[in-house]
Every structure is written in structure tokens, then in C-alpha cells.
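Heads up, one of the protein chains got dropped from this complex, but the rest are sitting where they should.
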Amino acid sequence: MSASTQAMQRDDVQNPGMLAAGQGEALWNAQPPGGGQSCASCHGDATASMKGVAARYPAFDEATRRPIDLQDRIRACNARRPGAPDMPHESEELVALSAYVGLQSRGTPTAPDPDPRLAPFRARGQALFERPIGQLNLSCAACHDARAGGRLAGALIPQGHPNGYPLYRLEWQGMGSLQRRLRNCMTGVRAEAPPFGAPDFVELELYLQSRAAPLAVETPAVRP
Amino acid sequence: MTAVSRRSALGIGAGALALVTVKPAAAQFVRKDGAATLEAIRAFTGGKEAAPGKIVMDIPPLVENGNSAPLKLDVPGLGDGVFVRRIGVFNEKNPLPETVTLHLGPRTAPRVQTRIRLADSQTITAIAELSDGTFHSATADVIVTLAACVEG
């Protein structure tokens, strides 16, 4: 990543991801029409209650006995909250709210949930990372492990760490989640990408997160 | 779909990953020559000559994504009572030659930062009009790398 893209991320007033985080803050405090609970009604001040939370996600979800990522946790929370808005995957609202929650972990080292029940899911995520897919028959590992630091045409191949999501991508000219980025990669190798929220994605996220630890959370990051 | 067209479609598909990044729909708007740019510059200066120098343009020579290139302009070392009236920035290959036009004045420093789009690798020209009626120019060559793995 170039010095100028890093500078854009570092200065909050230059980082367009902070516009989304600001929208997320408003959503955090917004009461549903006709009264009812906001996120803040239960969780209070996010700058205290959400500190370090995103650094631990995906986490084990007792209800589904599966890993759950931050966006699905917010969706599950909304589903229990009367009058809460429906926030589909990758909607502007969900991305903004998760950017705001993620911002509360900025600078915190990524810390994978040590719950042993996550281990088989993490192993599945690793298998997905290493499995060749698509018409180009490439795995994630073929680029992001074996060729990290090299170049694909002019673009630097990164190590594929997820510690800045949701982030502002210059290519998107907007915000997106890690799943959106994973789908881009899958399209790139001519593979069929699973739908948003698919178990494969959450397992991949789980593996990527353990692979990235203890890198500090950078949400909302800026990437080319 | 016939067998032949299917095979040729797969042939394209099996090419280098970087092929994904070519955007034919946008490419049709890339201008082939700089005539419109010269015309836009002439309109800005009113046909006056712009002398190279005095204005400093800072833009990375290699931009990671043409959607956002940081641009910094400065006109250092102005004499007493002289200020910058306007700075015009012109590109060579975007669909339109005008990039950004800044109106300054005696109360504003001749230092501005913004972010611009570049449709392709090209030369950028910045022209400052000073309060003494003179025009000064700077140019910069920028290479735009194509992003890998675009939305598809």
C-alpha cells in the first residue's frame, strides 16, 4: 500500500471511512419509529461497551452453535429488537454500524476467540483458504501466502489480512465488508461466490482472523 | 451459445487475472489526443502564455487506483502584495479536460489539497494566475496502476 493511501487512512478527516462510522454512530443512538430500544438503550456508550469487541469476532454463537461474525451479530440483535430496521447484508446501514462498532477496537490487537468449539470451523476455514477454486484453479493461499509481496500486473499482492474491515476501497469508491472483498477475489479467479452470510464466508473470516493475530485493528481502513 | 463461442469465452476467462481489470465501457471515453486540453487551458489563460515554474504540483508518480489520486498545489515565494487569483488543473485523457478550478485571493494561502480521478496514465497540468496578471505552469506525469480483483 502506497504512502499516500496510508496517509489517507491515518488522518480521520481524510478517511472517507469515518463518514460511514459517523453514520453508524447515528444508527447506534437511533430509536425505532414509535419509540422502542436503540442499540444504546442496552449497550450504552459504544466507546466504552464496544471497546475491543470487533477484535474478538467472529465468535461462537450459543444460539446456532456456530461461529458468527460481527455483521450477523448485529443482525441477530436487530431481529430481537422490536421495531429495529432490517439491515440486509452489505446494506449501507449494516456496513456503517459495523464500521462504528469496529472503530471502537481501532488499535486493539486482533485476538481470536479461544473457545475450543470454534476449532473445527477454523480448520474448515483454513481448508477453504487452501482449496483451489474457479476456472483459474487458484486458492487464496496461492496468491496471499505463496506470492504475497509480489505483483499482479501493477498491484501489490497483500498478505490478505482482514484487520481493517469494513473499509473504504478506492476501487469501490465506497465502503464494503470483508465478505464483499472475498467475493471480488472469487470473481477474479472465475469462481462462483457464495451468497453474503454463507457459512463458508464466516469460516474463512474465522481462519483469516487467527492468521492475522495479533495485528492491530485498523477499522475503518483505506485500501486501493 | 455455440461450441466455438463458448470455447472462445473460456479462452478469455483463462487469461491473466489482470485482464479482469480492463474496463471497456469506461475506456471508450479516454481521449486520444490533447486538443481539448489545450483548448481548455487557452480558455483559462485567455490565450496568455504560462511560464513553467513558480507553481509546485505534488502528485504521486505512481497511483494505486485512478479513482483517487492525492493532489497538492503550492505557489511558494510570492512577492509582497502578490497573491494567487486562480489555479486551474487540467488532465490529458479523462473524458473532460477540466479537473478542478480553485479561486483563491489575498486572504488565502496558495496551498490546496484535494483528490482527483485519472482515467488512465497521463500528464497533468496546473496553471496559476497571479494578481499581477502573469500565468505560471507545472506538469506531472502520473502512472495509474489497475486494481486487481475488481467487482464483477
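Some observations on this one:
Chains: A and B, in written order; residue numbering restarts at 1 for each.
Keep in mind that, in the parts below, a residue touches a chain if its C-beta (ideal position, glycine included) is under 8 Å from a C-beta of that chain, and two chains touch if they have at least 3 such contacts.
The rule is short, and it goes like this: contacts and distances are computed from a predicted model.
Entry comment: the absent subunit's protein name, as recorded by UniProt, is "Thiosulfate oxidation carrier complex protein SoxZ", drawn from "Lactose/L-arabinose transport system permease protein", "PadR family transcriptional regulator", "Thiosulfate oxidation carrier complex protein SoxZ" or "2-oxoacid:acceptor oxidoreductase subunit alpha". Residue-wise, the contact with the chain that is not shown comes from A:Pro16, picked out of A:Pro16, A:Gly125 or A:Gly176. Residues of subunit B that touch the chain left out of the display are 25-26, 29, 67-69, 91, 94-96, 98-105, 107-109, 111-118.
Counting the whole complex, the residues of subunit A in touch with the unshown chain are 11-16, 18-19, 22-23, 173-174.
Basically, only the chains that are shown with their structure count from here on.
Chain centres here are Cα means. That of subunit A falls 33 Å from that of subunit B.
By the touch criterion given at the top, residues 1-5, 7-8, 135-136, 152-155, 157, 170-173, 184-185, 187-190, 224 of subunit A touch subunit B in their complex. Residue ranges on subunit B touching subunit A, taken from their complex, read 10, 13-14, 16-18, 20-21, 60, 62-65, 67-70, 143, 145-152.
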